[in-house]
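Only one protein chain is missing; all other protein chains are in place.
What follows is chain A.
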Amino acid sequence: MRVVLAEDLFLLRDGLVRMLEAFDFEIAAAVETGPELTKALAELEPDDDAVAIVDVRLPPSHTDEGLQCALAARRARPGLPVLVLSQHVEQLYARELLADGNGGVGYLLKDRVFDADQFIDAVRRVASGGTAMDPQVIQQLLSRRSADQPLGKLTPREREVLELMAQGRSNAAIAGELVVTERAIAKHTSNIFGKLDLSVSDDDNRRVLAVLAYLDQER
């Protein structure tokens, strides 16, 4: 698995390279500005099995250049897995990433690299076409909706499961996190889908999109 990394802070870039290499990723390019990132992504072979890990804010504009470059690259190369890292998380940006419905996107706080295993898990999920949404984004969405009736019908346990599901975790991963059996999770998820009126799907990514679409409706 090859990685194109864009991060302007040297310490963080260096740390990420070391961490990714420790988990057997190959660093195709590690760049520090928007134009360099665009160039590195354009240089990938069409059949290259690569994932882009991108900081939202990049030079030279120091605005959301990283996010814009990643979105442009995904338009040029649909399905290119992109994991966006940010010092802060905004639903606005998460929506823009999820907008094309193709999957293979992630949006995480930079702090998530503290937990190497979880971070690498997120990278692998995004690389294989799944989704990785930061728990903060999901919590914002859930707390906004807490007053709404259908969410009110969920049990606390089901809410926990919904939160993890919306982040992009598989049933197996959720079962691991909550220390219960996978069958119990399968039961919870079908209850959640029933209470929220969502169509059931085996595909992890479609599942996330359905959850997010639900949490997001009425806007």
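Note that in this section a contact is a pair of C-beta atoms (placed from the backbone, for glycine too) under 8 Å apart; a residue touches a chain by one contact, two chains touch by 3 or more; residues count from 1.
As a convention for this text, contacts and distances are computed from a predicted model.
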Among "Phosphate-binding protein PstS", "4-hydroxybenzoyl-CoA reductase subunit alpha", "Molybdopterin synthase sulfur carrier subunit" or "histidine kinase", find the name that the UniProt record gives to the complex chain excluded from display. "histidine kinase"
Provide the residue numbers of chain A that touch the chain removed from this figure. 56-57, 62-64, 87-88, 90-92, 111, 114, 140, 143-144, 147, 218-219
